[in-house]
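Omission of a single protein chain aside, the complex is shown with its protein chains in their original locations.
So that you can tell them apart, the chains are marked A, B, C, D, E and F in the order they are listed, and the count of residues begins at 1 in each.
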Amino acid sequence: MTTTELMTLKTEPFVLNFGPLHPSTHGVYRMRATLDGEVVLDIEPVFGYLHRGIEKLAEERTYTGFIPLTDRLDYICPMSNNLAYCLAVEKLAGIRVPERAEYLRVIMAELQRLVNHFIAVGTFLNDCGAFMTPVVYMLREREKILDMFDMVCGQRLTYNYMRIGGVGQDIPEEFLPALRKFLGTTPRFIEEMEWLLKQNEILLARTKGVGILPRDTAINCGISGPVARASGVNRDLRKADPYSIYDRFEFDIPTGEAGDCYERYRVRIEEMRQSLRILEQVTKQIPGGPVRAEVPHLIRPPRGEAYAHLEAPKGELGFYIVSDNSIAPYRCHVRPTSLINLTALREMVRGWKVADLIVIFGSIDITMGEVDR
Amino acid sequence: MGLAAAYWIMAVVAVLAALGVVFLRNVFRAALSLVLCFITVAGLYITLSADFLAAVQILVYVGAISVLIILAVMMTREVQQGSPANRLKIPAFIVAAVVLGIMIYTVTATSWQVASAAPLAPTTVPLAGKLFSESGFILPVEIAAMLILAAILGAIVIAREK
Amino acid sequence: MLANYGLIGLFFIIVALFSLSMPIIPIVLRYLKIVPSHPGPVKNSTFECGVETIGKTWVQFNFHYYFYALVFLAIDVLVVFLYPWAVQLRQLGLFSFFAVLVLVFIVVIGYVYAWKKKVLEWK
Amino acid sequence: MMPNLPMQAVPPDWPGGYWWHWLFFSILLIAFVVIMVMGAIWIERRGMGRMQSRLGPNRTGPFGLLQPVADAIKVLLKENIVPDSADKLVHWLAPVIAFAPVMMIFAVVPFQNGALLADLNIGILYVVAVSSVATLGVFMAGWGSSNKYSLLGAMRNVAAVVSYEMPLVLAIVGVVLVAGSLSMNDIVLAQDIPFILLQPLGFLLFFTAGCAEINRSPFDLMEADSELVAGFHTEYSGMKFAMFYLVEYAEAIAISAIITTLFLGGWRGPVLPPWLWFIVKIFIVFFFMVWTRTTLPRVRIDQLMALAWKFLFPLALINLFITAIQVLVWPDALPWGLIIVNIAIMVILVVVWSKFFKLGWGRLEV
Amino acid sequence: MSVGLEHYLVLSAVLFCIGLYGALTKRNAVIILMCIELMLNAVNISLVAFSRYVVPTLLTGQVFAIFVMVVAAAEVAVGLAIILAIYRGLTDIDASNINLMKW
Amino acid sequence: MEVGSDREYIYKSSELDRHEGQIIEELKASAGESIPDPDAWLDEEVRRNIVLTSLDTVVNWSRRSSLWTAICFPACCAFELIAAEGPRFDLSRFGMEILRASPRQADLMITAGTLTWKMAPVVRRIYDQMAEPKWVIAMGACGISGGIFRSSYNVVPGYNKIIPVDVYVPGCPPRPEALIYGIQMLQKKIAREHPIPDPPRLLQKGKQA
Partner (left out) sequence: MKFERYGIGIIKGMTVTIRHLLRHPTVNQFPEQRLNVSRRTRGNELIWSREKCTGCATCAKTCPQGAIEIVTATNAENNKYEVETYRVDTGYCIQCGLCVEACPYDAVFMGYSYERAKYRRGELVQTNDELLESPERPASGYYHPDIAGKLPVQTLLVDKIVEKRK
């Protein structure tokens, strides 16, 4: 108590742990946040709390046996992961997929996009502090889609539906009527959601201009998906590098300008509308026929490597597979959307308040299963 | 009777709380002790029929001043052991004791001219008259406002970062 | 009037007893072994999302809060004057109205100064 | 008059009945608060459930009415943990200090004409004064737990209370101007026209500031689940946590009761007995709070401050002087026509003032 | 024994002297400020007591008490501001170390 | 204040991480055998007097009707848990919609997801910090045995290596109905407990203390 030297720091910054088990870190993400009062000076992300070694496990599973594991990568949208993996293996083994299967894949992928955006928007609004309500409404809508997934593949979350060279089973006959009914009710629901919070003053104040991700940073960090599009990066693999049969459908790619949390939220809502549009077209065009190419039970792709990517709901999802002509991949690598989208978090949150930290984090929409793999 | 009991209880608590302010080593607890003292003083005002003043005491002292003090406590370091005494302990004690002795002597030696009239019961209305009527203390009130203004300006100027 | 405050004081005693008894009952029940109690070093450590706390827990805080408290204090004192005035406005008449107008005006100068100096902004 | 409750039969000044009066009301008030809190919890959980297209608790007792009871017993028999590093005394006293003032508020709330524990002359001022003590409990909880989340929560609480005390108090001054008395009973008696109509702006300010004072959504920053885990009571378990829970709802009920008394005509109303009117009105106000909680996101701390200091406070001052002028012009009773005028004034003021300030500040350069 | 003016005055004196002792001995500036508040409160008690017992119908003492409160508030505001300003520079609120005014 | 990328943290990340690693290693070393299931009550038959039994009934009723869940959502199963909380299956009917983020106020830990060794100390700590009485439901294959990741190098083969588990709900993920069924089984278990001690036991323990 006798020091009289001048100190430059006016107050002590202190370190606060957010996570791993925190209500709004979407799983087990952990941030060591350095705060000064309420202001976030810096964060240090700590990963690995859900590192389950999926890529390593791929090396000891058969090509088909790995599909259930892809379900657990980004567990909010397993269908997209299934699809991305199957695309990669098909590319590697040169398998052609029957027409009807392609259509089914698109249906599933787009429904999955809806599910993901329901969850993303709901939890994002929950992080803004709208106590449970948006999440609960979104969960209700999600249930409708899960019903349909349940119908085709018998599970609500881990579908294991796509197969190399097609899909697991054909859809039952009650599927398309249910889908049509769903397409009939959902636009009204989305409208209702917009009534609920889109123009809410508090939400606007909380999200507009918050957590701006500049276009250049987005590109430099390799960010993709709605987060990048909200920053004005007009890149959507469905248009930029059409896989499957996306070139047959008409849809727009909603992009934003500001790159703030509100824009991300808005882009997601718009994307839901576009997904519905694609689904409308698919249900009209879907042909009959087989749903699975003739593929041997144990696939042995020729030596080589392949990378296939697709526009998952969260962004660009890629699978890189090296084959040594055995029944299991020699090496499998996932380009995880969430992890790469997360790289810009530190830049985005510095200088904002603690509350904004949560909101910005929520607006990126990540799944820890994919981040840590 | 009831009044006497109330007085004695509150007097004892007030003195104990005041001692706590001085002798507790944990600054946060000392501040809480001060708040207790403020509250008992408000109670004493009520026994003196000053109900409005009691409310004001709680409003200003407990609601505002103590919050400010506690904030200041939290913004400074060494809360746990932060209330050491300096070397002046014994002289200060002597001074305080002498002052106390003189005051008690004066109080007890003087014969106060206690008026026997009953006190004004609700004090708010007469106080309003005192403060705001033409014949009242309107000028001091305005000066008090000036004082507050000066305090705000001064405090902001002093404490603001460059 | 004092009778009323006597009631309040007596009520306060009851409330104090009631609210003190609420944390005390579980302590009594703990001795009867109805409320479990198995303290341990981990259980009694600080909760911070399941990891150990970094640094000390009693941090010294940023004092922007202080400015709000400061302006609040000043205006709180002002309000003290407003209450008796509000009760008696009808009897006191226009003179007091202007008196209070001046009073408030003086303090508002400080408020406006604070606004202009961006003291009311959270940094 | 409707058939009277026994409480009506005991006027506060009845000499022989002093002790009876005290005993009766003390027990009544405690029972009232506890039961109302249970009702409030039930309303919140069921109402919120239904608004979220769910059901809410319905297994315990008819319609799940016993759910709060089950919660209470369970929490009572939970282990009580005091962190080693906590300031034990402060940690222990905090819930008591938070709880007692809230109970004390009810001492001056009239259930019926003259049916209140003590009809203080400074009634409403007493309420304001006593409620400011409750902050201290939260502060002690945050400080005493030696937990950073708690500390942040407590700091936010202090900031919020400090900021919202002003508009709250000034809105009350408007009511006092019209009623010409500080006594709660007199204020109710003065409301031939409920003050919500004469003082719409005052009501708006009071409701907003009241919600902020008691940490109801959208201003529930200090226990913000999604940010601060459980805010200032993160480290509290067992009965002490239950007390904070109780305080939260008791405060909500208290604010509802004060709003009812100040703005909605208290116990006055046709047909139903007065005390029932009073309770019904309390629940209506409380339901409104539940409704906002279900719908609205939470504001950020700097926006909270900006709203208080740059929006509510100036409007409260303006409201004060407008009311003063009206009272001076119509000293006997405010005419009905003023209702429309005042509502128009409110709308204009809100719209115009919205242009004047910025709600919060963005990023800081760090 | 009924409570009279002397009781209040003695109580006020006791509180005042405790405050005085604290103000003289403490090294923590915030505590010193708290002690000064204590002294002001003590003065207020005697003011109100005089008002109650000597001029029960005039309330002059209470008006004075209100002004004392205003002064106390102003004093706390400025005092704490000064403490914080010094603290910011010196990281220290030990009153005996604050010797900026010396030369 | 300069806070750039070159800014020094107040703490040393490497030290913290090393410390964490040490804890993980310790836990790994100590978690050899599975913790036995607390299932003695299944066979137990205690004769008690009526007063105690009815007191037990009340206490158990309250405990089982307000099970507040601690937040422990590591992986995919969490979404079925959330779906169970959601509008279609609605756990709030059982008074369970309150998710307490602070373990101090929670009664039940639903282990919804894969437990990795890095996460294990955290979950263990949260469990330790929960106030008694507390229960655990192991949800999903991962909670029971490590599930699909059982053979991975980084996954704890089942929560019962770390904390005692009261009810196992198989599935990957279990449907919300399955989870609700598991919760009801837990409620049945709670209904059989004896929270009020017998007088003899009371005296005996009292002496010890």
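Quick note on the criterion: contacts are C-beta pairs under 8 Å (C-beta built on N, C-alpha and C of every residue); 3 or more make two chains touch, one makes a residue touch a chain.
Keep in mind it's a predicted model, so treat the numbers as computed, not measured.
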Among the chains in view, which touch the chain not shown?
A, D, F
Just to verify: which one of A:T25, A:N160, A:T255 or A:S323 makes contact with the chain not shown?
A:N160
Residue among A:Y49, A:Y103 or A:F182 touching the omitted chain
A:F182
Residues of subunit F (touch criterion as defined above) contacting the omitted chain:
34, 37, 39, 42, 87-90, 93, 141, 144-145, 147-148, 150-151, 158, 160, 165-172, 174-178, 180-182, 184-185, 189
Had the left-out chain been drawn, it would touch subunit D at residues 47, 49-55, 291-292, 294-296, 303, 307, 311, 350-351, 354-355, 357-360, 362
Using the touch rule from the top, list residues of subunit A that touch the missing partner.
61-62, 64-69, 133, 137, 140, 143-144, 147-148, 150-155, 158, 160, 168-169, 172, 174, 178, 181-182, 184-185, 192, 195-205, 208-209, 297
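Convention: only the chains that are shown with their structure count from here on.
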Name the chain pair with more contacting C-beta pairs, choosing from D-F and B-D.
D-F
I'd like the Å distance between the centres of subunit C and subunit F, where a centre is the mean of that chain's Cα atoms.
38
CA centroid of subunit D to CA centroid of subunit E, Å:
33
When you check subunit F against every other chain, which residues touch at least two of them?
1, 3, 10-11, 16, 59, 86-87, 101-102, 104, 122-123, 126, 129, 132-133, 195
Multi-chain contact residues (two or more partners), subunit E:
27, 66, 69-70, 73-74, 76-77, 80-81, 84, 91
Which residues of subunit D touch subunit C once you look at their complex with the stated criterion?
12-13, 18, 21-22, 25-26, 29-30, 76-85, 92, 95-96, 99-100, 103-104, 107, 117-121, 125, 143, 145-149, 151, 155, 158-159, 162-163, 165-166, 169-170, 173, 176-177, 180-182, 229, 234-235, 238-240, 242-243, 301-302, 305-306, 309-310, 313, 317, 320-321, 324-325, 327-328, 331, 360-361, 364
Under the stated contact criterion, what part of subunit A meets subunit C in this complex?
10-12, 14-22, 30, 32, 36-39
If you look only at subunit C, which of its residues touch subunit A in the complex?
48-51, 53-55, 59-65, 122-123
